[in-house]
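What follows is a single structure, written as structure tokens, with notes after it.
The other protein chains are all here in position, but one chain of the complex has been omitted.
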Amino acid sequence: PGVVDAVPVSKPFKLVGREFHPEPTVVRVGDVDIGAGAFTVMAGPCSVESEAQLMETAEAVLAAGARMLRGGAFKPRTSPYSFRGLGEEGLKLLARARERYGLPVVTEVMNIEDVGLVSEYADMLQIGARNMQNYGLLEMAGRTGRPVLLKRGLSSTIEEWLLAAEYILSQGNNDVVLCERGIRTYETYTRFTLDISAVPLARELSHLPVVVDPSQATGRWSLVAPMAAAALAAEADGLIVEVHPHPEHALSDGAQSLTPKNFAAMMARLRTLAEPLGRRI
Amino acid sequence: PGVVDAVPVSKPFKLVGREFHPEPTVVRVGDVDIGAGAFTVMAGPCSVESEAQLMETAEAVLAAGARMLRGGAFKPRTSPYSFRGLGEEGLKLLARARERYGLPVVTEVMNIEDVGLVSEYADMLQIGARNMQNYGLLEMAGRTGRPVLLKRGLSSTIEEWLLAAEYILSQGNNDVVLCERGIRTYETYTRFTLDISAVPLARELSHLPVVVDPSQATGRWSLVAPMAAAALAAEADGLIVEVHPHPEHALSDGAQSLTPKNFAAMMARLRTLAEPLGRRI
Amino acid sequence: PGVVDAVPVSKPFKLVGREFHPEPTVVRVGDVDIGAGAFTVMAGPCSVESEAQLMETAEAVLAAGARMLRGGAFKPRTSPYSFRGLGEEGLKLLARARERYGLPVVTEVMNIEDVGLVSEYADMLQIGARNMQNYGLLEMAGRTGRPVLLKRGLSSTIEEWLLAAEYILSQGNNDVVLCERGIRTYETYTRFTLDISAVPLARELSHLPVVVDPSQATGRWSLVAPMAAAALAAEADGLIVEVHPHPEHALSDGAQSLTPKNFAAMMARLRTLAEPLGRRI
Partner (left out) sequence: PGVVDAVPVSKPFKLVGREFHPEPTVVRVGDVDIGAGAFTVMAGPCSVESEAQLMETAEAVLAAGARMLRGGAFKPRTSPYSFRGLGEEGLKLLARARERYGLPVVTEVMNIEDVGLVSEYADMLQIGARNMQNYGLLEMAGRTGRPVLLKRGLSSTIEEWLLAAEYILSQGNNDVVLCERGIRTYETYTRFTLDISAVPLARELSHLPVVVDPSQATGRWSLVAPMAAAALAAEADGLIVEVHPHPEHALSDGAQSLTPKNFAAMMARLRTLAEPLGRRI
């Protein structure tokens, strides 16, 4: 319509493409919708550390308006000597938090042989950035029928990310939510560079919902709220955010975790923005 | 306040730092303020091509709410055989547009020996990404006393960008506006990767205003409006945007230029967002 | 000794570090040594496609001086619709080629549950770039006791690469060979950017042998021979190279595969270089 076609994009994907499925997909997790105009906030600690820590966090994020609980039980760590999560004990705590607070749970699964176990406890399976091209894991997650949160690989192109989703959809599972979580660049003041432009672009190319992880991306709690607002303004379908009652004692990622108080302040600001945009939180 | 200190940042800069100058700087260009709660939109063609093109664009962007006119007379081009701008003739057309529409003009200066000439016509000197570490040019721009728009180098760190501004301030010129315009990454679906997180981070570290160029960054007109909204939500002080009455005939950067109609639609959406944020456009 | 200490390197790894094990490790695969002054060349097709293709290639690379046979039976592919390898049938062909030509076999294993199967047929397990941080796979490979070729992730730091090796060594398996295969950058004329400096640096930090994959890295057959020579000159312990009798008909990676004739020419040139360096091929 009177405009130049932008940089042409080859589209090697099929099932994830807008051409194949023109209507935006809405992914339902428990009683929560991702897509369809909602701005869905998932929040919780980086790692599940103890019952007290998890329950305190869940109560706080629910009160502030989060609709889902996040928390890692199996943690991919660069060093084999770092804290690697509580494993099944962590999954049980997440399930207990869901019972108590009614928040559906999203948690990472790292290995094919854990897919069954994690699916018993979790409402949504997270596939992390380092596993975005672990094709066996993608296909296994596809076969469970559970909703999947698929993080963009830390140096994956948008095309590779959509093709990773294609692996899941090709197994008959359409309930995939894409998650932009920052890409690796030369910049060192931030942990990664959050590629907000990936949000409208992925939504242009695909029918799948797209959420943003401003905590992992920036590595700095002071940047989480502004980047969350940017994600909403750029029409993301939601957020996944790290919250910890005592970031200074967190076993992982304290520097990027919000306190419950800062999380509540962020949610208030997001609500102010959501209304004129016709979005609900 | 109960939070972990984020990734520590060494701060080798002085005059540009918040420590040195805790109050945010407001840069005045003609009768326009950049900073101080305004969200200042500069718009116009990538290159000045003709009087008709420039006047049509200026009239349209003024009507839609732009406060300044942008347009290139000296164009840095990767190839010596590309269109390199109208030179002084382009500057004269910009000055004529200012007279007619009352919009202060920002335009790029590429060479030290052109600083005097460009300063005769322009209200604000733009230093482009490829010249961000052209130290002689930075110092000369500093000595003119003209306000300067300093684009981030296409693979510059935030630290290098602030130190480039330090070169200008060290000559006694505090009227510097930082401009994030996308950084070079491996992604090919966009021209560059717009680093929105640089906005709140630069504003945390420095007192200088920060604006965003969503046109150069994305290279795709369809991404300009969502990224402009993201910039506003992340508390940028304004935008610089490419608008062309006929992008399909533009001599440069047609794929990333908005039509006047699309520009007006973007401005309307930005106004909706600005109000609840307490910002004025 | 009269020199400045270079950029300080924090060393979060243990078992892979020079401090822990000052002598260079020699990894024995069948009757072939990697390390100890040898320059070990592994060659073969990207994918095993047929018995004829594999045998023709094996015969040619053996004649030209390769000491090990490479070939993919399980292929990680960006798209689920690309050719993904012959699977176990490919493994059987590799084993048959080993019998016929006496070349130990290295081939990729992508999934934890395939580790047992691949170990039945292969002399050395390859862990590909996309799986470098698939920690379950690393540990399982560590527990087999089979030698492992660990490719650097396509955007992994040297530190992350060494820590991935640490996962394998921590299971009691010291027979790990590191493989630099190019990192992802903004450059588009090459597929990846081969980081030759990673070779002397990894050998300075670690006792493990380091080999180079010039085929994957460059994506262009014309660059394979010069980069192989560069690897030898930079003191790599060997190469892994793609050779195909008919690159124009290859099911994967034809553009980067050498013909047998070009491979033989490369080997002749490498021998010329190896002698004055006191290396044997």
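Per-chain residue numbering starts at 1, and chain names A, B and C are given in the order in which the chains are listed.
Keep this in mind: contacts are C-beta pairs under 8 Å (C-beta built on N, C-alpha and C of every residue); 3 or more make two chains touch, one makes a residue touch a chain.
In this text, all values refer to a predicted model and were calculated from it rather than measured experimentally.
Visitor: Taking the entire complex into account, which one of C:I158, C:V176, C:M267 or C:I281 touches the absent chain?
Guide: C:I158
Visitor: Tell me which residue among B:T25, B:S47 or B:N134 touches the hidden chain in the full complex.
Guide: If we include the chain that is not displayed, B:N134 is the one touching it.
Visitor: Hey, which subunit C residues sit against the chain that's not shown?
Guide: 2-7, 9, 155, 157-159, 183, 185-191, 193-201, 204, 217-223, 226-227, 229-235, 246-248, 250, 254-257, 259, 261-262, 272-273, 275-277
Visitor: Tell me where the left-out chain touches subunit B, residue by residue.
Guide: 12-14, 76-81, 110-113, 130-131, 133-136, 154-155, 159-160, 163, 166-167, 170, 184
Visitor: If the hidden chain were put back, which residues of subunit A would touch it?
Guide: These residues of subunit A touch the chain that is not shown: 155, 184-186, 188.
We adopt the following convention: only the chains that are shown with their structure count from here on.
Visitor: Touch graph across the chains, line, ring, star, complete or other?
Guide: If you draw each chain as a dot and join those that touch, every dot ends up joined to every other.
Visitor: Please list the single chain whose C-alpha centre lies closest to the global protein C-alpha centre.
Guide: Centre-most chain by C-alpha means: A.
Visitor: Centroid of subunit A to centroid of subunit C, CA atoms only: how many Å?
Guide: Measuring from centre to centre gives 34 Å for this pair.
Visitor: Quick one: subunit B and subunit C, Cα centre-to-centre, how many Å?
Guide: 47
Visitor: For subunit B, give me the residues that contact two or more of the other chains.
Guide: Answer for subunit B, listing residues that touch two or more other chains: 155, 185-186, 188.
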